[in-house]
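One protein chain is absent from this view; the other protein chains keep their places.
On to chain A.
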Amino acid sequence: MQASRARLFKEYKEVQREKMADPDIQLVCDDSNIFKWTALIKGPSETPYEGGIFQLAFAVPEQYPLQPPQVRFLTKIFHPNVHFKTGEICLDILKNAWSPAWTLQSVCRAIIALMAHPEPDSPLNCDSGNLLRSGDIRGYQSMARMYTRLAAMPKKG
């Protein structure tokens, strides 16, 4: 308990200090609860998510960093490894491959990498996974781009 607080507090200080270090990630701690964080990440360029800003919600367990944080997309996203309704993310480092040397910041980077490199063989979103597995790249990209525009871009006008 104490250990997780101490470590999150250090991450908090690091985030404050390095605010501008990574313009693609904006990590914010809840005002009153250091176990709740949100992140705004930029969709990686040359992907259907380019131009979108995606919000992530972190729920950090008390055993952190021995246990991984729970992360989900709050912004709707069409991606094979993200549950379309709940925003749940299928990513090995958030489950079996977790290491206590990961930080919330580096988890964000791993998620950005996942957006650029989907793994259609372990899909949480079957429609999206099937499009990619059947080789319909254009179909996947246009669906993903449409949802990026609908959900992840500021409304015009």
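The working rule: a contact is a pair of C-beta atoms (placed from the backbone, for glycine too) under 8 Å apart; a residue touches a chain by one contact, two chains touch by 3 or more; residues count from 1.
We adopt the following convention: contacts and distances are computed from a predicted model.
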Item to check | Name of the absent chain as recorded in UniProt (options "tRNA(adenine(34)) deaminase", "Rab proteins geranylgeranyltransferase component A", "RING-type domain-containing protein" or "Transcription factor IIA subunit alpha") | outcome: "RING-type domain-containing protein"
Checklist entry - Which residue, A:Pro48, A:Pro65 or A:Gly129, contacts the hidden chain when the whole complex is considered? => result A:Pro65
Next on the checklist: For the chain left out of this view, which of A:Ala59, A:Ala97 or A:Met153 touches it?
Outcome noted: A:Ala97
Checklist entry - Residues on chain A that touch the omitted chain in the whole complex? => result 1-3, 5-7, 9-11, 13-14, 18, 22, 34, 63, 65-67, 92-93, 97, 99-103, 105-106, 109-110, 113
